[in-house]
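Please see the structure below; I have some questions.
For this depiction, one protein chain was excluded, whereas all remaining protein chains were kept in their positions.
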Amino acid sequence: MIPVLLIAIPLVTGLAAFFSRNEKLVRSWALFSSILTLAISILGLTIFSDAKYLEHHSAWMSTLGSSFSVKLDGMGQILCLLTAIAFPLIFISTWHSSYKKANNFFALMLLSQAGLMGVFLAMDALLFYFFWELALIPVYFLCSQWGGEKRIAVTFKFFIYTFVGSLLMLIGILYVYAHSQDHSFSIESFYKAGAALGHKEQTWLFWLFFVAFAIKMPIFPFHTWQPDTYEQSPTATTMVLSGVMVKMGLLGLIRWLLPVLPVAAYSWGNMASGMAVTGMIYASLIAIRQNDIKRLVAYSSIAHIGLMCIAVFSENKLALQGVMIQMFNHGINIIGLWIVIELIERQFGTRKLSELGGLAQKAPAMAILFVIIALANIALPLTNAFVGEFLMFSGIFGSNDITEYNILFTVLAGLCIILAAIYTLNMIRKIFYGDTVALTANVQDVKLSEKLALGIIVVLIFWMGVYPQAVLNITNDISDSILKLSDVHPMLKK
Amino acid sequence: MNVLILSAILGIVILFSGIYLKQKSNVRAIAIVGMAGLLLCNIWEMSSASFFHVNTEGMMRFDRFALLFISIILFSTLIYFVLSAKDMEKVGIHYAEYFALIFFILCGVVLVASFKSLLILFLGIEIISIPLYILTGSDKRNLKSNEASLKYFLMGAFSTGLMLMGITLIYGATGTFNVEQIQFTAEKPGVLPIAGMMLLLFSMAFKVSAAPFHFWTPDVYDGAPTVFTSFMATIVKAAVFIGFIRLFDETFGTFKEQWRLWIAIITVATLFIGNITAVFQQSVKRMLAYSSIAQAGFMLLAIFAMNSDAKEGILIYAAAYCLATIGIFAVLTKMSDYTFDGFNGLARQQPVVAALTTIFFLSLAGIPLTAGFLAKFYMLKAALSAGSNLWLVIFAVLMAAVSAYYYFRVIQAMYFKDGQATIQASPFFKGTLVILAAVIILLGMFPNLLLYWYYF
Amino acid sequence: MPINYYIFLSIALFCIGIVGVLTRRNAIIIFMCIELMLNAVNLLLVAFSKMHHLNAAVSGNVTAGTDGQLFVFFIMVVAAAEVSVGLAIIVMMYRNIHSVDVNFLNRLKH
Amino acid sequence: MNITQILFWLLSVMALFGALMVVVSKNPVYSVLWLIVTFFAISGHYILLNAQFLAIVNIIVYAGAIMVLFLFVIMLMNLNKETEPQKNRWLKIAGALAGGCLLLVLVAALRNSEMQGQSAEVNTGDIGLIKNLGKELFSTYVVPFEISSILFISAMVGAVLIGKKE
Partner (left out) sequence: MKNVLNIVYLIPLLPLIGFLINGLGRKHLSKGLIGIIGSGTVLASFLISVWVFMQVKGGNTYVADYFNFINVGALSIPFAFQIDQLSSIFLLIITGVGFLIHVYSTSYMHEEKTEHFGRYFAYLNLFVFSMLLLVMGANYVIMFIGWEGVGLCSYLLIGYWFKNTEYNKAANKAFIMNRIGDLAFLIAIFWIISKAGNVNYGDVFAFAQGNKFTATDITTITILLFIGATGKSAQIPLYTWLPDAMAGPTPVSALIHAATMVTAGIYMIARSNILYSLSPVTLNIIAIVGLATALLAATIAMKQNDIKKVLAYSTVSQLGYMFLALGTGSYVAAVFHVMTHAFFKALLFLGSGSVIHAMGGQQDIRKMGGLNKYMKITNATFLIGCLAIAGIPGLSGFFSKDEILAGAFSQKPFGIVLYIIGLGTALLTAFYMFRLYATTFRGNFRGTHDQEHHLHESPAAITIPLIVLAILSIIGGYVGVPEFILHGAHSLKDFLAPVFAGSYQVFEAQGISHEVDHSTEWILTGVSTALILIVVVFAWNKFSKKPDTEDAAGFGKVLANKWYVDELYEKIIVRPMNGLGTFLNNVFEKSVVDGIVNGVGRLVNYSSRQLRLLQSGQVGSYVLLMVVSMLLFFVFQFFLRK
């Protein structure tokens, strides 16, 4: 019941939103819808957390062996919660920025939310693919309708790029499907069928899937769409993209790659992690030299996602739990960063670090909130990201049998913590500290709405930072089952 | 059988109505109503109630596959009439004749869809082709139209020659034209049937405009009056495909291995040339011509796979492709400027039409929840389940991505570029488009709506 | 007569027809060459029909091979129809451009 | 070498020569005439094969009606050696080569086909007679026969539609 609502509410409200001309109305309508969704997802966590409310199966395309089956497992809970929180935050924080054809804008936003929810909930490969694409289309329109001056080309590149990836994934899905005994797309039969495949088949299937997810996350060297897209899209969409959408790739890895192709994941995991870690250092180094705030954050995001990717492939309880919680934290933090960046851009019409400075004097609140979020983003203890990264790192480092890979990845990824500190602190310094420049002479501080949004984020940051156990408990079981499914040692025995 | 006879009669009726009815709208009305009637009769026949009982001496068989396919064709044609019958007036004065010819073509389609004897196949192909030569050239003053029809005619006749030689060689080997009796039991039959098969392959490839026999397509589709291009590119192409798949399934099914490779090569070539060449086109009409080649490439996957999935798939593909393309052409026909820039800013002037056109293009590009996705999905599924030929599937998929590139150029033009493009679309027109889009999406969500008829 | 002779003969005619199509620019001549191809086919069909008749005669099937000759008949029918249309098209074109040169037609390209 | 064989070779040579001349002769009118010669040769073959009906039809329909039609058109346009457009040499050579190779390939392929030793019966067998053909045509082949009427009417309509001057 709950999952269906989570998809249906944004979908229906979104479609409805097309038919309103009144901007104020549609704005509040969207906010209302997103808050409703949030309420539902919280209900799913609390009152209706019983299994029978969290599942829904109904026949659909039965001749194809597919069915409309959605389920809220631990990971789904977290990611849906993230999505459900993200959208109200976005709507609140962009309350003052006005869009032409607002109805289309908000409708598309809600549709993308529906798509995302679907991706996180789908327990049927075909359904998963459907939502995977459907989440993309609205974002495509959002970016190329309301984006910056180079928006069309950039977004187009983004679209084609991800489209190629998803098509490759489609082949993989079809192949596994063709080899499943009961010719069904259901996740269970996928787990059975995939594990039964030979190593060679698994290998290239692995790459078919991985490329799709790698493009989405993105992982080096499939990342080049990302900085441009983040830079060009309207910030609200960038928030969706970077805060929630990249998690699609991670979810794909965890739910649709590890357990489906365990042997390949085991044998090629290091390769993938190698790409990820290269990307981390690469992105961090580039981020240091960025002058455009949006691009800087974009590259930093690549680094963070890379870490999560490595953690996933280390196939280890600590790491996996770390990823679970970090997916949520990263989403929250980066949205917070975008909110402030949006404020700055709206006020000064520039994102160039070199043109900013000294904001802290006139806008202390903005400065403090931004600093908190930025420091959370570089995983300072007692903030949310620390827990995630700590777990991921100790997972990557491995338990008992420390291979040279473990140490290598840990150290290299660890370097990125330092680099992250460098570019983040530089960003803070260049934006907020130093003396004011002509441009920033008369900045006004955050308005109530943004203060509200940022306040919520800060609260979450500290809550998750001090008492992460709440979340860890939610995802505990799913992590266990994933690991159990993707454990290759029994297979290697036979 | 119903359709064959009735549409022939309808053709005649329309011819005379052209003489006696001065009002063009009446002619149109007769055509549309007649088409609807045909559709009904055919559906009736599917529930095993044929009006006529003709002994064809086993030269034709109206099995479910054929009938269902014919209904798809009839439905598409109906939609086509409703959307663009009015635009035929622009072409020339022989308004009624155009309809008549189209009805005759439908007879040919029926033949091709239901043939059991190579003779019928031959006749069917000819009955389809000859009126098409005429329709292509129907805009007599327009040199492009002339050129197109002459090119089409010459090359078509040439391919007819090839086909006949093929049939002859097969006859020489087997002594019959009847598909039932042509039984190549041997895994590798003699040279004669192989040569014949190859020649037939070439001519069929020509008719479905598969590379390297596709050269006529862009020129002809570009030169022909847009209304008729729409008809040719969709309904006729799909029809010939059914002939193609039936021929190779029933006649040459026993020695797949001999022709698989060639089909594969042709598929790759078609996909490549169709998609790649479409990228750089400046005129949407010509782009659609190339895209039709590309789509043919995807349909060829069905022939390559030649299994139950392929059969279902080709049905869905035919429906999806025809409907979407007809819709696009219907809009295109009303445009003043066929270039991509001609679409700039259509979304501002005509939001509804733009949105629907977008849906059609999404369907062509194969975005989920549209029929186009399921069509491609079936094709890939069939090809994969046909055995180890992943390279082909991956190639097809990459080409599909390329196709998204040029389809989305139009969407970009309509939505994100500034311009004054507009069309005068009557509410009726819009309504029909809406229905069309609805059908496409419904089909995309519930393919069984269609396949139901195939199985039960 | 050994059937191979007929096969080779008609294939030769067929290919000559093709060569004609390839080497001439006059639409009418090209069309005529296509007719030549058709006739080659006809000849071969008849030969085959006679061959099958001969083979079948052993088993006493007297009507074997008729279908081949009937097919020829149908080919002629179609050819006639084609010719009428084809010549009409050529004439129409001639009216517009006063030439039957196919290379003259290259407005549509690329 | 009995008379039939002599005739066969004679007719074959005549047909081939005629066909070649169709292709090479500059003047369209000559081409038409040579084509008629070829058709006559082919009709001769029909007679050899004892397919009188087809032989007659071939003469009447092809050599008669169709070729005359061609001739009319050519006269009407008054095409002649001078107006005859010439392809550039290379294209001609390429075309000739391609056709020739095709011929070679097909012959080489069919040389030792399973047809080895099979033969077509000459100047016997009565399936070519009008009686049998007619019986077949109007019993078994009546449906295609009727269908071809559709072809004709559409061709008729087309010819009118296209050829009519407006």
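Each chain carries a letter (A, B, C and D) given by its place in the written order, and its residues are counted from 1.
Criterion: a residue touches a chain if its C-beta (ideal position, glycine included) is under 8 Å from a C-beta of that chain, and two chains touch if they have at least 3 such contacts.
Predicted model, so just to flag it, every value in this text is computed and none were measured.
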Visible partners of the omitted chain are A, B, C, D
Of A:Q202, A:Q290, A:N384 or A:S486, the residue that touches the missing chain is A:Q290
Among listed residues D:C101, D:I130 or D:M156, the absent chain is touched only by D:C101
Only one of B:F16, B:F52, B:F280 or B:F428 touches the unshown chain, namely B:F280
Only one of A:K150, A:H199 or A:R429 touches the unshown chain, namely A:R429
Across the whole complex, the chain not displayed is touched by chain D residues 87, 91, 94-95, 98-99, 101-102, 105-106, 108-109
Listed in rising order, the chain A residues that touch the chain left out are 157, 161, 220-221, 223-225, 282, 285-286, 288-290, 317-318, 321, 358, 360-361, 364, 375, 380-382, 386-387, 390-391, 393-394, 397-400, 402, 410-411, 414-415, 417-418, 421-422, 425-426, 429, 432-435, 466-469, 472, 476
Where chain B meets the chain that is not shown, the residues are 150-151, 154-155, 158, 162, 191, 194-195, 198, 202, 206, 212-213, 215-216, 218-219, 258, 261-262, 273, 276-280, 402, 405
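Convention: only the chains that are shown with their structure count from here on.
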When centres are defined as mean Cα positions, the distance from chain B to chain D in whole Å is 32
Taking each chain's centre as the mean of its CA atoms, chain A sits from chain B at a distance in Å of 43
Dist(centroid_CA(chain B), centroid_CA(chain C)) in Å evaluates to 27
Multi-chain touching residues of chain A, meaning two or more other chains, are none
Check: chain C positions touching at least 2 other chains come out as 3, 7, 17, 21, 31, 48-49, 51, 55, 64-65, 67, 74, 78, 81-82, 85, 89-90, 92
Listed in rising order, chain D residues that touch chain B in their complex are 106, 109-110, 113-115, 140-141, 143-144, 147-148, 150-151, 153-155, 157-158, 161-162, 166
In their shared complex, chain D is touched by residues of chain C numbered 1-9, 11-13, 15-26, 28-29, 31-33, 35-36, 39, 42-43, 46-51, 53-55, 57, 62-67, 69-70, 72-74, 76-85, 87-92, 94-95, 99-101, 103-104
In the complex, the residues of chain B that touch chain C are 119, 122-123, 126, 130, 133-134, 137, 140-141, 143-144, 146-151, 153-154, 157-158, 160-161, 164-165, 167-169, 171-172, 175-177, 218-219, 222-223
